[in-house]
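In this view, the complex is presented without one of its protein chains, the others remaining in place.
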Amino acid sequence: MALAALIGFNVLNSIAALVLLSIGLGVIFGMMKIINLAHGEFLMLGAYATVVTTNAGINLFVAMLVVAPVFVGAVGLVVERGIIRFLYGRMIDTMLATWGLSLFLVGIITTIFGTTVKGVAAPFGGFSIGPYQTSAYSLFMIAMALAVLAGIWAMLRLSRFGLIVRATMQNPDMAAALGVSPPRIYMATFVLGAALTGLAGGVLVPVSGVAPTMGAAYIARAFITVIGGGAAVITGSGLASALFGIIDQVVTFRTTPVFGQVALLISALVMIRILPQGITGRFFRRSL
Amino acid sequence: MKPRSAWPSLCAVLAAMLLVMFGLPLVTGLFGLVQATVFIAMAVLALSQGFIWGFGGIMSFGQSAFFGLGGYTYAVAVMNMGDSTAPFFLAILLPAAFAALLGYFMFYGRISDAYVGVITLTVTVILFNVVNSTAGDVYHIGNAPLGGFNGMPSVPPLNMPGDPSTPLEPQQIYYVCMALLILVYALLRLILASKFGRVVVAIRENETRAMLLGYDPRLYKLLVFAIGGGIAGLAGCLFTNWGGFISPTVFGLSQSAQIIIFVLVGGLGTLIGPILGAVAIEYLISVIGSQQTLNADLILGVVLVAFVLLVPQGVVPVLRNGVQRLLALRRPAALRAPKVAQP
Partner (left out) sequence: MTWDRRQILKSGVAAAATALATPFIGRAEAAEPIKVGSLLDLSGPIGTSGQPMFDAIQLAVDEVNAAGGLLGRPIQLVNYNTQSTIQLYSQYAQQLALKDRVAVVHGGITSASREAIRPVFDRYRILYFYNVLYEGGVCDRDIFCTGTTPAQTVNKLVPYALKTWGKKVYILAADYNYGQITAKWMTKYTRDGGGTVQSVDFFPLDVTSFTATISKIQEAKPDVLLSALVGSNHTAFYRQWAAAGMKGKIPIASTTFGLVNELATINPSESDGIVTSYGYYQELKTPKSVAFVDAIHKKFGADVPYISELAAATYEGFYLWTAGVKKANNIDRMAVIKALETGLSFEGPSGKVTLDHATHHVIRNAYLAKAENTTWDVIASYPDQPPSDTAAVCNLITAPNTDKQFVIDIKA
């Protein structure tokens, strides 16, 4: 019984991690259909921002929840103005440019900080589910994932900005005719997506090995989750994260992590074959 | 206006390639030829991507899967059979067959273009994970241990057809690779000039219209994808011959991305572009590693971003436009198109 509860908790943790990892990418892809290959490096920048400021004395949570998103959001702004802005509509060129950007970011962080950096330990310690120990930090991650989803939903649903964003997503020309400037909205969305990714990077710091090349381990999973989720940002990423999170955890627990990864990839393949537009291409089509 | 014939440019390119093939050994030593061999193998790989993407419109992110399959097929087959003639052809046919299978899965399922990229990417990642786990004696195909992450070292090179006791020297491997590059290029140009090629391009331009004209786009795309897979497999075989070695990194995400970069830098929609792009980027990477001052990733990243912003169509189209404009300037003024007055 306690074991089942433990596994259930692990599944929630895995889903939360996937949500955090992919929401930023989902916002950018869902809005602008841009494939940002530097997504992993934005995560890495968020992690480094958190680590460097915490080691300099700032409170971990301020670093994670404020400094990381603001810093990576600013980087996103520079990137959007400097590179992405010229490439709208050119999906392949954006892929190439963001791949170059990812190499550049890895290179510059390695040049400044070297190949390793002192990390930060998880703040909360453990707690027990029956006779089993698990991490209280996982509770924090689950809470953060829910908060992020709720926040995006609130923004999209309840704020004027959210309304404008949704309108531009559905029909940019009409929105432009009504006085909205789509390029400004794209810029804002890219910055938002970058900030969310920076936040995710910061939240992951206490449970990861932080290195300039850490982004590469997350990018395939984030992409598969976003593409599998489909056009709707929240529901899509949420459902896809749930599906893949469950498969990965359950298979890993029953067999080995190798099979867990392969199972995740194969299930992604099958799902894309069955639902070519992602989950929300068929179900929950009109959700956010 | 009469459409320009393709023959002059084809002959010019073939002549240039033959010149390089026989001229390079005269100006450079053994190292230069060995270095050129891997550039040529990558050029063949880039050609496969350039063909299926630039002309077939298929955005495959996983040519490295067929590249790796070709390399591994050659290695396993030659270690088991001794003579390299059959392994050479297997290295082309097996990846082509696998590509046909995958193509059937994708195109007959009407997957949209973006998702073709995702599926091919996923396939190459799966292959990487699987082959990576094949360390240990139990994982072997006949005499050939797969070696897992450590790869398969000391792979016997190609030998004179039918005679396993005469393995080819590095210089001879260079000639073989260069000849194959010329052959593949000529073959692709011929395919594109044929009816099949024209239908393929028509499908790329507008799939629905081609379908309404009576052509089955799924079959054509499948064939294009299979041909591309076979050429990538050939590139894998050449690569394994160059290094005498193959390891799972050929299935990696980096390798896939690099192939796309070759094509983009060279020029999408051309065949000579990917060749030049591959050579240029590979050379750049070699030079970057020879210096220790700046981080390698930093330099490559800056170069790529600059390229996309400044020369987005790729080198060859820019050069071609430049040449055409130069030629147009030479014509007498009266024959240049008159400017239309703007209201």
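Labels A and B are assigned to the chains in the order they are written; within every chain, residues are numbered from 1.
What we mean here is this: contacts are C-beta pairs under 8 Å (C-beta built on N, C-alpha and C of every residue); 3 or more make two chains touch, one makes a residue touch a chain.
Note that the structure is predicted; figures quoted are calculated from it, not measured.
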Filtering A:A63, A:L101 or A:V210 for touch with the omitted chain leaves A:V210
Hidden-chain contact residue, picked from the options B:G82, B:G148, B:P164 or B:P317: B:G148
In the full complex, chain B touches the hidden chain through residues 29-31, 34-35, 38, 129, 132-133, 135-137, 145, 147-151, 153-154, 242-245, 247, 249, 254, 285-286, 288-290, 292-297
Even though one chain is not shown, chain A touches it at residues 3, 6-7, 10, 13-14, 17, 107, 110-122, 124-127, 131-138, 206-211, 213-214, 216-218, 249, 252-253, 256-258, 260-261
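Just so it is clear, only the chains that are shown with their structure count from here on.
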Express in whole angstrom the distance between the two chain centres, defined as the mean CA positions of chain A and chain B. 33
Residues of chain A touching chain B in the complex: 37, 83, 86-87, 90-93, 95-97, 99-108, 110-111, 216, 219-220, 223-224, 227, 258, 261-262, 265-266, 268-269, 272-273, 276-277
Which of the residues in chain B end up touching chain A in this complex? 59, 105-106, 109-112, 114-115, 118-119, 121-123, 125-126, 129-130, 133, 253, 257, 260-261, 264, 268, 294-305, 307-309, 312
